[in-house]
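Of the protein chains in this complex, all but one are displayed in their positions.
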Amino acid sequence: MGLLRYTTYRFAQAIPVLIGISILTFVLANLTPGDPVRLMLQGVEADQEMIEQIEAQYGLDRPLYERYLDYMAGLVQGDMGHSFHRNRSVSELIASRIGPTLLLVLSAYAFALATSIPLGIIAAKRRNEPFDHVSRIVALIGVSTPSFWIGIMLILIFAVQLGWLPSAGLVYPWWSPETYGHDGYVEHFVETIRHLLLPMIALGTLQMATLMRVERTQMIESLQGEYVKLARAYGVPERTILRKHAFQVAQLPIITIVGLNLSTALGGAVLTEFVFNINGLGRLFYDAIVQLDYQVIMGITMIIATMFVIGVIITDIAYAYIDPRVTYGEAE
Amino acid sequence: MSSEPLLRVENLKTQFFTDTGTVRAVDGISFEVYEGEIVGLVGESGAGKSVASMSLLRLVENPGEIVGGEVTYKGETIFGLEEGPDGELRKRDDMLSNEEMRDRIRGNEIAVIFQDPMESLNPVFTVGGQLREFIELNRDLSREKAREEAVDMLREVGIPDPEERYEEYPHQFSGGMRQRVLIAMALACEPNLIIADEPTTALDVTVEGQIIDLVDDLQEKYGTSFIWVTHDLGVVAEICDRVNVMYLGEIVEQAPIDELFYDTKHPYTDALLDSIPRPDRTVGELDPIEGVMPEAISPPSGCRFHPRCPDAREVCRRVHPENRVVDTTESAEPHRAACVKHDAFDVGYDESPPLEKEPQVTSEPDADTEAGVTGPGPGPGPGTGTGTGTGPGSSGGGGEGSE
Amino acid sequence: MAVGETQVESGAEPATKETETGWRNTLRKIKQDTTARWGLYVITIVLAITAYTLIDGNLSRLTFGAVSDFTMAETLPIFEHPERLPPPGEAETNLPPAFHADGTMSHPLGTDPNGRDYFTRIVYGAQVSVSVGIAATFLGLLGGTIIGAVAGYYGGWVDDVLMRAIETVYAIPPLILIIVFTVFVSGGSPDVMYAIVGVGIAFIPVFARIIRSEVLSVREMDYIEAARAAGVKDRDIILRHVIPNSFAPVLVYATLQIGVTILIVAGISFLGFGAQPPTPDWGEMLNTSHGYMHSNVWLSIWPGLAIMITIMGFNLFGDGLQDALDPRINE
Partner (left out) sequence: MVRQSLQPTRRRVLASGAAVSAAAIAGCIGEDGGDGDGNGDDVADISEFQYDREEPDDGDRSDSLEFLQPAERDEDFDPVVSFDSYSMQVANLVFDGLYEWDDQLELEPKIADGMPEEEDDGETYIFEIQEGIEFHNGDEVTASDVAHSFTAPVEEETQNAATYGMIESAEAIDDYSLEVNLEFPYGPFTLSTMAVPVVPEEVRTEDREAFNTDPIGSGPFQFADFQAGEYVELERWDDYWDDPQPYVADIRFEAAPDDANRIAQVLAGDTDVIDTVPATEWDEVEGADGVRIHGSRSPSYMYLAFNCNEGETTDPDVRRAVGHSFSMREFVNEHLGPAADPLESPVPPITNESGNWDFPMDEWEGMMPEYDPDQAEQLLADAGVPDDWEPRIIAPEGGPREALAERIGSRLTEIGYGADVQGMSFATLVDTYNTGNVDDYEMYLLGWTGGPDPDVYYYNLFHESQEGVAQGHFYEGQGEFHDNILNARESADQEERRELYISVTEEILEYLPVLPAYTEHNTMAAREEVKDLHAHPSVSYNPRIVSDYQNTWIDE
């Protein structure tokens, strides 16, 4: 199978999973013991006629499977339903909130990769030396500390106490500088980074620590590989071995981990956005949960799961592209 | 064979410093390699052959370290120690620096063929790319030149369609083909010496034969010297000129190939020979060596082979024999062996009572022995490692309880 | 497999092959390994505290009812009642820790906004935080083992259906899945029990996958063939042969997963969807103390540290276990 066919194949394979997710969220959402109409009305006085009207409007008087099929039909056309609480279409809500979440998650990843890989390599190279010990302890703390707690501490130290960085919100690079009263794109860019820094570290620390541990292990293993011994025996400089021979092989598992950890990062975004007051999907999810705005909850769950599945597919393809041994997984 | 050897190894010692004690993987070996000859380094797994060969390139990995001896290649010192002003051993000034080793010796003077062709090639780079990289590096060729050379070399080692296969990845090659690639790699760098570390062990017998024939041919053509590391005396018999037999970090017998096979001087070599099929004997006579080789972390006292030796006597437990000339061949080459039963030793072997057959020394050391071994520590220097070794108690119940 | 397909030899996966040396050797290696030893110390202390607080809390709960007497807590002079409020007018609220100028030694970590001793609450917080972590992981392990074993053993369409279902669950990030589950199933009144079940479900996929791949390799072993040929029932083969032989790597993973679980449950409680006040739980305490983030930062620091140290313990131990079982990275 060629890479293109493999890509198509992987996306096709994801379809049943996405359908499964839609069933799962739909069933979960309809487990709500409360009467959805009452929830929609949120205490507003309503007579029987009004209730029936709402039920008919949202099709709540029909059997579950029919409603599910309707929901699916809508999904296919990009219609994810309607937010009772916000009186807007769910698709529209999600579209307006997905940007900040992507910005946050991607920058957290950028931070994690930019720090974990060099640190992991150096630690592997200097195995059991002080640098290794310190970086292992840092990584251990990183995987053991709740991201939201890191966020809280970062806000207290760097925003409130030292006043170096903003305590909340993001500056969206896709908006014009005038929106924020910035003088030109340089300030706009600087402000974007300044606002991103703390939430990115809060969300990225766990990723950094995880990747650093994997990177270190992989590099150690790779450096013990026969091909490294061979390269050394042929006088390849240590630097080249580290950067090319050992590195390239060690990165393969990292690619997989990056994809799989997207799950943690997307979940963590809920907490990070909450702590840093970022208007992303995570905050929308939290609000929707509190308000039991169930079409929004379903929509976000679908979108986040889809993002995860796509992320995994992308990393799988990247893996297949980089590792010549992968036979594009016809069978297990 | 010229008078000046290409490579001279004298009293080389390489040790591993682990949590559980010091492992004397190579414990004072000496041998020479002359231009154009194939020298065998034979022994069971764990005898220290591979460590010895990697020591020649100063590629011993942590926690291992070369702690003593001298390695000279073409008159240049690859490794050598001298005594400093305060009595400490330090590296000699004329010893090649790490950079010199890397740039001048490894690859372009001494190349290596590793044991495991499946693992030795980097799985994520093309075969040709790896070959080209080494050629480029060691022969100062341009990229294009190196590529041409690589393709030629692939053809030379018998890989069909070398142009196409150049672009393929190692997993697309069979084991034998990969080994050919490794041989191509070694030869392409045009070294004077190739260390072949069990190059055929991982291959099946027919492929092994082809590879050996290939090496034989190529060696003749290029005149490269080889150190052929193997546990298989059969292979040695086929291609080697001279042989060193290693046991537990030491060379126990050293002789030209014919003398070794037909005038064996060490019981261990005897035992090895008995354990392999030979054209002059029937399979029924095959005789495996008794017991398992002890770990180098706690070698038995006296002669290290004595717990497994059919000829062992009481004296063997006490006296540690170094490798001595016990005979001279017709071509005036010495035949060395480290066994006290030869007259050259004169430590009273004949009078000594034989040791009774004993339960084998197991390879699993118990905690007590480990503790005892760490005693001598890393203190290197000539003399310490040999002699009576690690002293009483080190070989545990094996020898002493036996009497 | 749609998700994580090319995960061929991932380093994050636990050791998948146990060396022939067995459990005794593993234990010996753990004892030799400094990190693992430290992990063992921390876990032992944390588990001892958890056991103590669980027994104290639940025994007295059974005997006396809800927010009732933590009997042992009150007989030990270092503790106060973890849930009960001080009498009206006597509450010393929001005291800083003892080393602070305004602190007192009788409240080493200070007091909470209700005037309860924070040290006691941190200690008793282990009863929920840690036991939830363990219980939820165990639930996931149980479910994952059953599903993974069945899928791997039977193969065919059973495998297909189960694995698709597993992938579906796996595709939803655990935190999201657990919150949705907890809030919807509880009908909007979340509690920690729902969270346990939610976490259990969310973690079924990871365990199921490991068990399944182990089973796939064990299934081909001769003794399984032999058992099958001898007419042993499938269920017995799975229970007696397949699962026990697949278990070692899963156990390592479970140990590491306990840390992850505690982390996730803390996040859920922090958002208010887990343990509810006045139950002392570290995540819940962080939720409450978030409202005092600026006026009394200690209220946020202590539970965070407690979570961190506990998870570090499990991670250290898991790492040690992994090193001991994984032949790939040895000295």
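Order as written gives the chain letters A, B and C; numbering starts at 1 within each chain.
Operating definition for what follows: a contact is a pair of C-beta atoms (placed from the backbone, for glycine too) under 8 Å apart; a residue touches a chain by one contact, two chains touch by 3 or more.
No experiment lies behind these values; they were computed from the predicted model shown.
Considering the complete complex, the chain that is not shown touches A, C. Considering A:F111, A:Y234 or A:F276, the position touching the chain not shown turns out to be A:F276 (whole complex).
In the complete assembly, the contact with the undisplayed chain comes from A:L292, out of A:L18, A:L292 or A:M307. Looking at chain A, the residues touching the absent chain are 34-35, 38-39, 42-45, 85-88, 93, 96-97, 152, 155-156, 159-160, 163, 166-169, 179, 181, 274-277, 279, 287, 289-293.
Considering the complete assembly, chain C touches the hidden chain via residues 65-68, 83-85, 88-89, 91, 93, 113-114, 183, 187-189, 272, 276-278, 287, 290-295.
Note that only the chains that are shown with their structure count from here on.
Placing every chain at the mean of its C-alpha atoms, the farthest one from chain A is found to be B. Averaged Cα coordinates give chain A a centre that lies 23 Å from the centre of chain C.
Chain B and chain C have Cα centroids separated by 51 Å.
Annotation for chain A: residues 224, 252, 323, 325 touch two or more other chains.
Contact residues on chain B toward chain A in their complex (touch as defined above): 54, 57, 59, 61-62, 101-103, 105-108, 111-112, 114, 116, 119-125, 133-134, 137-138, 169, 171, 182, 185, 189.
Chain A meets chain C in the complex at residues 10, 13-14, 16-18, 20-21, 23-25, 28-29, 31-34, 140-141, 143-149, 152-153, 156, 160, 210, 214, 217-218, 220-221, 224, 252-253, 256-257, 259-260, 263-264, 266-268, 270-271, 274, 285-286, 289, 292, 294, 297, 300-301, 304-305, 308-309, 312, 316, 319-320, 323, 325-326, 329, 332. Within the complex formed with chain A, the chain C residues making contact are 1-12, 164-165, 167-177, 179-181, 183-185, 187-188, 259, 263-264, 266-267, 270-271, 273, 283, 286, 290, 293-294, 297, 300-301, 304, 307-309, 311-312, 315-316, 328-329.
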